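One protein chain is absent from this view; the other protein chains keep their places.
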Amino acid sequence: MKPLLRIEELSVDFRLDTETVHAVDSVSLTVEEGETLAVVGESGSGKTATALSVLRLNPEPPCVYSGGGVFLGDRDVLKLSEKDLRGIRGNEVAMIFQDPMSSLNPLKRVGVQIGEVLRRHQGATRSEARQAVLPALREAGIPDAERRAGQYPHQLSGGLRQRVMIAMALVGRPKVLIADEPTTALDVTVQAQILDLLVDLGQRHGMAIMLITHDLGVVAEVADRVVVMNRGQVVETGDVLDVFDRPADEYTRALLRATPKLELT
Amino acid sequence: MTELSVGAARVPTAASGVLRTVVTKIVTAIIVLLCVATVAFFLVRLSGDPVKLLLPPDATADQEATLRASLGLDRPLITQYLDYLAGLLRLDFGTSLVYDQPVADVLLERLPATLQLAAAAMVLALVISVPAGIIAALRRGKAGDTGVMTGVLIGQSTPPFWVGILLILVFSVQLKVLPASGYGTFTHLVLPSITLAAYSVAVIARLLRSSLIDVLSSDYIRTAKAKGLGTGGIVLSHGLRNASLPVITVIGLEFGSLLGGAILTEQVFAWPGSGRLTIEAITNRDFPMVQAAVLFFAAIFVVVNLLVDISYTVLDPRVRLGR
Partner (left out) sequence: MTAITVAIPTGRARTASPLRAVLRNKLALVAVVVLALMLLAAVFAPLLAPHDPNAQDLLVRLRPPAWMAGGTSEHLLGTDQLGRDLLSRLIYGSRISLLVGASAALLAGIIGATIGLVSGFLGGWFDRVLMRIADIQLAFPSILLALAIVGFLGSGLWYVIIVLGFTGWVSYARVVRSEVLSLRSREFVTEARAIGVGNVTIMRRHLLPNVMAPLATIGTLHVASAIVAEASLSYLGMGVPKEIVTWGAMLANGQLYLGTAWWLAVFPGVALMCAALAVNVTGDVLRDVADPKAYRR
């Protein structure tokens, strides 16, 4: 099966005043339909920069895409025009971010923010959008959808806010979903719920999910395959069970060792 | 130099909480005005004996005593103060020593001219500074930004009354297209309002620029981009909407500064407004007038600020709705 997302030898540099940082160095990975790929690594490993590259969301004055390509089907995202690129964002490919409080506009109602996707990509009118966001909210597990749609981000709990982000990402029925540390800012009890929701929705809609995380526990829970990154490079790729059982790379082994395990005494 | 004052941000739990906040603010405003009135009262009496200043140097002691009694200045200070406060409640501000008319009448007669000038300047300032601030924020670090910021720097450093003098030199004396002074038609309003607006343009443009830059670098803008929204839509719908909140507060404060600046501008252009009247009053030692003028200007400022403060409470849903 042809992968929905194919990153080939991607290199991303950040040109700062004093130096150039090679945030992403010849990274290659693929994500198939219905599959959840975890990209794991410490902070600074380049995983977020890689994720942002899929929609070309890296801030472009310091950032330069110095090599390789990001392919959706046959098209290279890095070479698309602004217009085509905007057509893809929120539509074919959607992204959710780490901190739902800062990622939502505090001055706009939640329903309106979700509706923006429909108004942009499906030409919905304001009232059409208002109705169409309700099923998206319910699908994301938000009870009392009508009331919630009229609320502002600060009126919702952290878990609910992330569900709103998920609803916003999914309302356009994207083929590829990129989730950048979606549970890091949440309570431990809520984390599991959100992860389950993501996986469930992914399978239901046949989406390819690229999950960025530093938490190996999350990887073990939900991922089918895993890519391990260190200092901008891919050090290991494979099925989750294989990599966890028989890690080929020294760095991967170190990561696994560092993960606290529950000991039964 | 203006200050950013957002007051104590109270977080009410419902609409009644908003009402409570509004009422509190109104009460505070009244107290502030009372304090201003008191300060004005004592201020004016700081200079020593107003009676001596009003009389020619060769006046006799008798004449002095008569004048003092007629002005009610021979009574103890406390009595004068309480009389003054009582008068304020009756909206009686005393009689002008120069015009021999109720002070309130004279002031009110001239007030429209000042308000017209301040309003025209505010509108002009907004019309110039808002686009300038947006351009500077969007073209940050490039030519547009540098140009705007240079303008801001010059605007904040140039004495406003000199701007007026220069404008008169160029447009009235050399080019002869606009009048140098006087009141009545639109052409009379042009130069004074440009002069008065100059400083405010700089302050507002600078603030809008930095506020917009802040907002545009926040996470929710990245989310908006990730949804496929275009630059125009993002700047207007998300950027400006969020960036304008702190600017609105400053606009209120700027209006106060405009009132102060109007005093100077009126002098430069011989504009028949309350500002010029106040200066006359000070020069002539017409202290009932000065007292009232200080109170008037402060009152306008306090009311405008109150409105801006309340509007902020209403506009920001985080304050309005709370948790």
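As written, the chain order gives the labels A and B, with residue 1 at the start of each chain.
Following the convention adopted for this analysis, contacts are C-beta pairs under 8 Å (C-beta built on N, C-alpha and C of every residue); 3 or more make two chains touch, one makes a residue touch a chain.
None of these values were measured; they are calculated from a predicted model.
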Displayed partners of the chain not shown (whole complex): B
Residue touching the undisplayed chain, where the options are B:85, B:154 or B:177: B:154
Listed residues B:18, B:134, B:268 or B:319, member touching the removed chain: B:268
Option from B:93, B:271 or B:297 whose C-beta touches the chain left out: B:297
Interface with the undisplayed chain - residues on subunit B: 1, 3, 5, 7, 28, 32-33, 35-36, 40, 43-44, 46-47, 141, 153-154, 156-162, 165-166, 168-169, 172-173, 180, 209-210, 213, 253, 256-257, 259-261, 263-264, 267-268, 278-279, 282-283, 285, 287, 290, 293-294, 297-298, 301-302, 305
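The rule is short, and it goes like this: only the chains that are shown with their structure count from here on.
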Subunit B partner contacts - residues on subunit A that touch it in the complex: 55, 57, 86-91, 94-95, 97, 99, 102-108, 116-117, 120-121, 152, 154-155, 165, 168
Residues of subunit B defined as touching subunit A within the complex: 218-220, 222-230, 233, 238, 241-242, 245, 316-318, 321, 323
